[in-house]
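Before I ask anything, here is the structure I am working with.
Note that this complex is displayed minus one protein chain, with the remaining chains in position.
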């Protein structure tokens, strides 16, 4: 299996509900350094997994919808804890949609799996990894 | 699959037996920067993989039993080479026991897999990855 | 010159006022990975710059006052932009006060200079470096 | 599963053909920081995955064939884009051959899988992961 | 003293003349991960050292002139070894010119010192640090 990984970051505010979160129930924030790994079995004719330029732009667009926001005010996340692991899946799902819309190029249709990792500090991170259902 | 990773470190002395180890047969030491990744298929009701606070405390407790010790003097390791890969499994097994004792909380019972990585320098690391057998 | 550096982190929310900040005028947040370097000309009798255990505890206490908070609500920062560089000086000043209160031990009185660096992402950081005025 | 990872680097020049590469169609270059992870199910009698000294030497030898070269002039790569993902497989294949020649020691015959990751910058990397066919 | 540091990267080909360079006399290449630290004594009215957005854009523009190029073909560098340390000064000088042209904003005129570090691998880097002569 071949894979390509690109990195970007996002800075958000949010709060959590539930005793398990302790002081993180207060409004606070985080920088997430985000790694996205695209995996497929064979390279395309150019010898690549995805157009890394387009992959980076798609990631930037997905993170741009969250960047510099208080996630407590985002309607889509109402009633949910926007934990690091939850947000990893959000980024995964939006990148899969971008692939299906063709934003990463035709070749990206052969991507089989995506792993999204959000590093919230030098000592903690969370990931979501899933299959990319074929759009055909 | 979702995962959460926490990091801590431990500083130990030890020596190895076997020509393959060359000068590392002498008493020397290492700092291991330890990453532990907990994986499960679905998030719990709070939207998390594990209580990251408890996970960090459990890791600290497991490493605390080894920290600032000469592993050559630890009875449990008698006759064994405490290589980086061997120690990765030791940490794995002790964390699985901690989960089964309930130290990481009830929700941690749903953790399916743990991967422990020990970084021994900026150019070398070793890992052990295994399934967490159900405690029921 | 000798120095010792310790690392910890803090997660906060805040917003900025001023057109120069663009979208960062909205309420958002950040993880700051914080490095503090203590510098002095000669080592003490134990062969150290500072008691690294106490230094870490003092840093944790200083960051604990900010951690999981919305800095827009902290009275002390009213009317100020809590930029990364501004916060680096805040951490510096509070550590100097901790030294003068004796929290880092008697030997820490010989520390001549402190440099505080806050990493806000994998591509940006800010620092404040200053002299530690003698408390005598 | 146990694994051991070693790191080294290589500095090369090359150019790409295909509109997808944009300005990278010009002759340019890269430093690749290379991580190689060797995986097997059980440790050998010494308690190791591979002789890490020999693994490092084999990696250095494989990278040495590419180091300080213009890959556009390497006959073996004629007509191919030497992308990061392509080169990850090249390193994989040459390490598998080294194992089969016995260069990593007898024990390395039990290695089941190898993952090669080339970091081309602080924001991009590519990997190839494959099974090591038994040499028997 | 306050400082702010921004990071970007550039990928180039080049060769060196001189026996001291050994195999690096051949045409090869490098990724340079570039850190630029801007230092000044006091913050501006917004509480910042420089507009970090503009600083990043200026760095990207300076690196853009070198990116994806064979430095052996750049007339300005004819007869010079484009070593990592040499290139650190080139980036420094071009950023100082950008400040004097006002590209980093009016406030950047108060920047007193700039340090440019080019990381050429995980084990080697080079820096140039100099004063920013006042443009008045």
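A few points about this structure:
Which chain is which? They are A, B, C, D and E, in the order written, and residues in each are numbered from 1.
Following the convention adopted for this analysis, a contact is a pair of C-beta atoms (placed from the backbone, for glycine too) under 8 Å apart; a residue touches a chain by one contact, two chains touch by 3 or more.
Only a predicted model underlies this, so the values are computations on that prediction, with no experimental measurement involved.
Remark: the omitted chain is touched by one listed residue; of E:74, E:110 or E:126 this is E:126.
The chain omitted from view is touched by exactly one of B:17, B:60, B:101 or B:122, namely B:122. Touch with the chain omitted from the figure is made, among B:1, B:33, B:96 or B:110, by B:33. Interface with the hidden chain, as seen from chain C, comprises residues 1-8, 37, 43, 46-49, 51-53, 56, 105.
By the touch definition given at the top, chain B reaches the unshown chain through residues 7, 9, 11-14, 23-24, 26-33, 67-70, 120-123.
Listed here are the chain E residues that touch the chain not shown: 16, 18, 20-22, 80-86, 88-89, 122-130.
Methods note: only the chains that are shown with their structure count from here on.
Contacts with chain A and chain B are shared by D. The most distant chain from chain B, with centres taken as the mean of CA atoms, is E.
By residue number, the contact pairs of A-B overlap by more than half with those of exactly one pair in C-E, D-E or A-C, and this pair is C-E. As for how the two copies chain A and chain C face one another, over half of their interface residue numbers coincide.
Rounded to whole angstrom units, the spacing between the C-alpha centres of chain A and chain E is 31. Looking at chain D, residues 7, 122-123 sit in touch with two or more other chains.
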